[in-house]
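Please see the structure below; I have some questions.
Every protein chain but one is kept in place in this view of the complex.
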Amino acid sequence: MAYEFKLTRHVDFAETDMAGIMHFSNFFRFMEAAETAFFRSLGLSIYPRSPDTVGWPRVHADCDFKHPLRFEDLVEIHLLVREKGKKSLAYTFIFRKLNETPIREVARGSVVTACVTRDKVTGKMLAVPIPQSIAELIEAAPSSLLA
Amino acid sequence: MAYEFKLTRHVDFAETDMAGIMHFSNFFRFMEAAETAFFRSLGLSIYPRSPDTVGWPRVHADCDFKHPLRFEDLVEIHLLVREKGKKSLAYTFIFRKLNETPIREVARGSVVTACVTRDKVTGKMLAVPIPQSIAELIEAAPSSLLA
Amino acid sequence: MAYEFKLTRHVDFAETDMAGIMHFSNFFRFMEAAETAFFRSLGLSIYPRSPDTVGWPRVHADCDFKHPLRFEDLVEIHLLVREKGKKSLAYTFIFRKLNETPIREVARGSVVTACVTRDKVTGKMLAVPIPQSIAELIEAAPSSLLA
Partner (left out) sequence: MAYEFKLTRHVDFAETDMAGIMHFSNFFRFMEAAETAFFRSLGLSIYPRSPDTVGWPRVHADCDFKHPLRFEDLVEIHLLVREKGKKSLAYTFIFRKLNETPIREVARGSVVTACVTRDKVTGKMLAVPIPQSIAELIEAAPSSLLA
């Protein structure tokens, strides 16, 4: 079972703002990109094209910004599964800047997602238990990694 | 019948980049916002929630950038219907910076959209004639305005 | 002294995602747009062009998502000053969907910003006390509004 994933990417020019740093909203997009890649690494998708399967809307997101990221910085987004609920997954994301020594944590965020299906009649999203085919692939990370 | 619309908005901080100006990709988002508001002003929507109605994917977009826009600049996006085809609409967009005298054109762009429905079986988009209820509300602008 | 501001805007097409709802990262952009408009309403700017003045980088942001927003929804972003520190301002943002009765809260977020100047030699950001010219215009909202 998997409980972590590391995604590495450069900061794009379009992701900067006039303060010369990555716009804070993009930290949340990076978290989602890491979550997406984590699922993909398990042969899953956070938004499967088949209507029978589950989706993962966000119910909470937060981030603490410690040091800015700049254009062309190489960033590691370290996803850790913080909690595996019956109908939800919570993640912690640690951002590290790799192109500077010593490598340091520049931000730390968190996302809580709900496992949902869409009601076929009303189109509304309904929280449902995580399907076993997914639940058996993912587990919570050891608490020592989340400290 | 309508052939023009003016939308005014401020440049958001998140729309700037590290060069201190509005990122060029946002000119295209502003064009779409003006197109959306134009349709809304006619009681229409470019993306109706009913599956029976038509959508308007872009088949072409371009922009010439003459002067930069900056944070908090007040911008007028002047939409003009350049061409009304049987199955398409083409627009010209003139960007003017309103918070400086004399007011001047800072950019000019263009978008061509196709009128489509989705095939119920394959989900593919198919070009169709503009429905009469829409066609009777929109006409091409006088060519003098497009010079 | 001011402690609140309401910004109203439509959800743009470009702000939606394939789940048919506003992408969660845009809630954070909306918060910043409300903060920007709040400052503007006081004759201030969150990013003044003069190098002598202060900037407001984010040190924390969070959001709880209760109900989705969709394309063309009319949203009120209600900014409340939650805390006025010596060198920081903390805001609460209440999102309300105005185009549905009864009007309801769809999301609630929070941002903490630090008041900084840039060191002229190193370019580094340094937290500084909020200048009096700004501090005398802004106060914390009554706690009853933040419940």
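Order of writing sets the labels: A, B and C. Residues in every chain begin at 1.
In the analysis below, a contact is a pair of C-beta atoms (placed from the backbone, for glycine too) under 8 Å apart; a residue touches a chain by one contact, two chains touch by 3 or more.
All values reported here derive from a predicted model rather than from experimental measurement.
Chemist: Residue-wise, where is subunit A in contact with the chain that is not depicted?
Modeler: 10, 12-14, 29, 32-33, 36-37, 40, 45-47, 71-72
Chemist: What is the set of subunit C residues that contact the non-displayed chain in the whole complex?
Modeler: Contacting residues on subunit C, toward the hidden partner: 13-14, 16-21, 23, 25, 70-71.
Chemist: In the full complex, which bits of subunit B touch the chain not displayed? Write them out.
Modeler: 18-19, 21, 24-26, 28-29, 32, 47, 55, 57-65, 68, 125
Criterion: only the chains that are shown with their structure count from here on.
Chemist: Quick check: how many Å separate the C-alpha centres of subunit B and subunit C?
Modeler: 28
Chemist: Cα centroid separation between subunit A and subunit C, in whole Å?
Modeler: About 23 Å, centre to centre.
Chemist: Go ahead and note the Å separation of the Cα centroids belonging to subunit A and subunit B.
Modeler: Each chain reduced to its C-alpha mean, subunit A and subunit B end up 33 Å apart.
Chemist: Any chance you could list the residues of subunit A touching two or more other chains?
Modeler: Answer for subunit A, listing residues that touch two or more other chains: 18-19, 21, 25.
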